[in-house]
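Quick one: this structure, given as structure tokens, is what I'll be asking you about.
Not every chain is included here, but those present sit where they belong.
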Amino acid sequence: MADDLTDIVADIVATMQGAQDRGRVAHYIPELAKVAPHHFGIAVATADGQMVTGGEADLRFSIQSISKVFALTLALGKVGDQLWDRVGREPSGTAFNSIVQLEHEQGIPRNPFINAGAIVVADVNLSGHQPRVAIGEMLRFLRYLAGDDDIAINEAVAASETASGFRNMALANYMRAFDNVRHPVELVLGAYFHQCAIEMSCRQLALAGRYLMLDGRHPDGGRVVSPRRARRINALMLTCGHYDASGDFAFRVGMPGKSGVGGGILAIVPGRASIAVWSPGLNASGNSQLGTLALEELSSRTGWSIFSPPVAR
Amino acid sequence: MADDLTDIVADIVATMQGAQDRGRVAHYIPELAKVAPHHFGIAVATADGQMVTGGEADLRFSIQSISKVFALTLALGKVGDQLWDRVGREPSGTAFNSIVQLEHEQGIPRNPFINAGAIVVADVNLSGHQPRVAIGEMLRFLRYLAGDDDIAINEAVAASETASGFRNMALANYMRAFDNVRHPVELVLGAYFHQCAIEMSCRQLALAGRYLMLDGRHPDGGRVVSPRRARRINALMLTCGHYDASGDFAFRVGMPGKSGVGGGILAIVPGRASIAVWSPGLNASGNSQLGTLALEELSSRTGWSIFSPPVAR
């Protein structure tokens, strides 16, 4: 299988490098708009410990909303299932930054992966500390998961989000009116914007995601989360990880995944692989155009969809 | 494993028979409201050809919306991916009979498992014929899938739905205004209401669902749908099969599933099992209260969640 996987990844890289329609780089965060659309990288960490990479797998990019997976993991560690009193677990049926649903459901966001839900998660993770404490904790967590200390925040991106983050300010204030944001809005968003501005490479991201393919265990043997919690985070990624295109991603790719507006996607095949792809151009749903195509191709070639019978190794 | 599965199923039956809170039997279809809440049945058809049953696994019940899975399969056979021009593939974020979304999205239902989407599918399946032709085709399909000719329609239930089906009349007329229902509304709903009034036992239903665990193949070797289509139907069941509680079902059970207001649920574990449970009392989301709990317990005991690493046989 390993040789095969190497071939498949090489084929995908070749295809993507020749792609004409690369989508459109996110423009609403000025710093991100500067990234060139030609990039493509992929990294596949397998359950048996291999790493297959292709393209610019070691170039860092802004992980943006992919950070919500790790933030959720931390928040569940802090407050457990009480989190679900403040955040739902259902697909939203609306855009990632919609505020309509909040009004209809009394300030309870539909899931932890839309912006409103991630802001509540950031509020939980703040737990009375200053933003830098929460951000430090997040960085340490990612470095441990990836086994790589070279993960940091791009302060220019964080500042860029702060300057343009009026819709997130609206969401946070709105939930504060319902007492579902409990720290000062500025502190919560300070932590949130810095978390989104973390930069990682495909390789680092694939490594960081391994606990989700390994039933909650770090490859070093340590338990990150219980099997039940790992399974549930994967379920949330599948149903809610691509905003209002989550159904389409499940339909086409068939893997739990979480996308970010920086063009990255983390996808998990339980028991098989933790995969990161990156290409900054986005499709109409706000997810990486080539990243989605690459995962669809990978799923098709490997048979790694969770909706198919498991393939033999 | 077979012995284990027998024990697990027996334990589940015992637990469910002692359950206090059995939910509430659907009341909006008069005929269904007559069903007593104490029933519970389960049937598990495994990929290696076993059948493990418990409780009232051979009692027939109204499959209701579970029929949407088979209707979708037929419609995809007729028009292929053109179906997706008329129906979306995203969770709805609203109730099963909501009409709001249709107005916001120009008469295109969000997915084939909400009522509006299933009515479009029924319109496709009618394909110029009388309702009895479409219904005959559906019955033949189910009898073939289950290997059992003793599957029929409860005409009293069909009549009961027709009499109370004003919201479905509204949905169908609304979509007709957008030319997304093309046959006369009365014919489409005639077919739709009869399809929902099909009665099957858990055993029959689990048998009928086997092609979805077997990558699209009938156990007799015949191909029902392509592997890709089977995978995609499973994905739709996972993201949209439980209306606005699909996220919660994925979170708790972790299997593609489709519920019906008659209290049945069909759940698929690709490569492993096709499972049917039935208990007529519904939870607040309109899905079988005990059926959901039974599947959660089964998933937990067997490790059959699609969000966990595949377990060895």
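Remarks
The chains carry the letters A and B, assigned in the order they are written, with residues numbered from 1 in each.
Everything that follows uses one rule, which is that a residue touches a chain if its C-beta (ideal position, glycine included) is under 8 Å from a C-beta of that chain, and two chains touch if they have at least 3 such contacts.
Predicted model, so just to flag it, every value in this text is computed and none were measured.
Of the identical protein chains in this complex, 2 are displayed in place, while the full assembly in this structure file contains 4 copies of the same sequence.
Just so we're on the same page, only the chains that are shown with their structure count from here on.
Fitting chain A to chain B on Cα positions gives a rotation angle of 180°, stated in steps of 5.
Between the CA-based centres of chain A and chain B the separation comes to 31 Å, rounded to the whole angstrom. Those residues of chain B that touch chain A in the shared complex are 47, 88-94, 101, 110-111, 213-215, 227-228, 230-232, 234-236, 238-240, 244-248, 250-251, 254, 256, 270-272, 300, 305-310.
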